[in-house]
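A single protein chain has been removed from this complex, and every other one stays in its place.
What follows is chain A.
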């Protein structure tokens, strides 16, 4: 053991040693790394206690050379035991899902703010008699409008008058997307959602909106929040990127606004099919960011609004495009399972999306572009007994195939797929012994046995 090197707990300290990237770490695995890795994952509590004990014994060593030899022998025996344990338990050495989708924020390139001097609404009031009491003038126009927005007057007024001018539209959208004040951005969000959704009310008058936003504006806002457009390539794992600040609070208003834009039912829709595809992709990526876990309900609702807003004719091909783009860009780790599971699968369209994404990922993983049957037969041909068989990969294939087949009507339409699916499940169950210690062996076996029950009870 290298006594001059940093202590093993120092290795973990990001201040002493910046955390190496996941790939780098694979190359220089030392005994101590294995031990600490094992402990880190197994139990933080034991780890802490152990590190303390180790540190104190090392201190003791430097004081007393006579005991050093005995201590070291003991330590190496203990380390050996741990190492063996580590091999047994190494199935836990799989990264959890999670990407950090946001980098540094930057100022937006275009401002939507216009000169409120030309605001018709304010100008009209200034000419009225009551202005002697209110004292509205060009200097306090912005502050007054903010008050109207925050206290809900603007929304009620516009809904009653059923018309909103361009300047107010742009100004309030700017508040929604960029205001650092919570009451302003959330009121602006309520304002926009109300006027957009007034078009869907049966007996309410739809508000005539003189200016509607476009995809470019919402995309630019997201980029200014630090969203990494080329997501998976440069999105780092959250551990290595703990300092990134994440998006500003405006992301919440952004999501609600996009959701409302998709729900509006008027003659001209705000986004076209390919823009909707991109938005759907973005939402799925956002679901992979652990920093946004509290927003998962909002994200999923938004995703449903997006998928629902495709026209019937567009949906089939758009769904495939969304799935394709996700499958080709996500890393082949826990994240690709998380993507599938983050699509709720409650309504018809999200079921189809779930199934299609799973299918496309299978195509990528198996490097296959042929028929469904061929995809299934390559699954069936996996020999799980072979020592070199990567069971984590098998586990992913199993979960993906489950979602692909069972979230769709495929097995009902093609009974042969059901039979092949049953064969694959039986292989997973029978080719893996219950005492198999390979990583993910028990996971594959248990999952397959559970799914087999479903096959039988059908």
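Of note:
Quick note on the criterion: a residue touches a chain if its C-beta (ideal position, glycine included) is under 8 Å from a C-beta of that chain, and two chains touch if they have at least 3 such contacts; residues count from 1.
One rule holds in what follows: contacts and distances are computed from a predicted model.
The complex appears with one chain absent; UniProt names that chain "Negative regulator of systemic acquired resistance SNI1 isoform X1" among the candidates "Negative regulator of systemic acquired resistance SNI1 isoform X1", "Glutamyl-tRNA(Gln) amidotransferase subunit B, mitochondrial", "Large ribosomal subunit protein bL19m" or "ER membrane protein complex subunit 3".
Residue-wise, the contact with the chain that is not shown comes from A:159, picked out of A:75, A:113 or A:159.
Considering A:195, A:251 or A:376, the position touching the chain not shown turns out to be A:251 (whole complex). In the full complex, chain A contacts the hidden chain through residues 41-43, 92, 96, 121, 124-125, 128, 130, 133-136, 144, 147-148, 151-153, 156-157, 159-161, 180, 182, 186, 201, 203-204, 246-247, 249, 251-252, 290-298, 300, 341, 344-347, 351, 402, 406-407, 446-447, 450, 453-454, 457.
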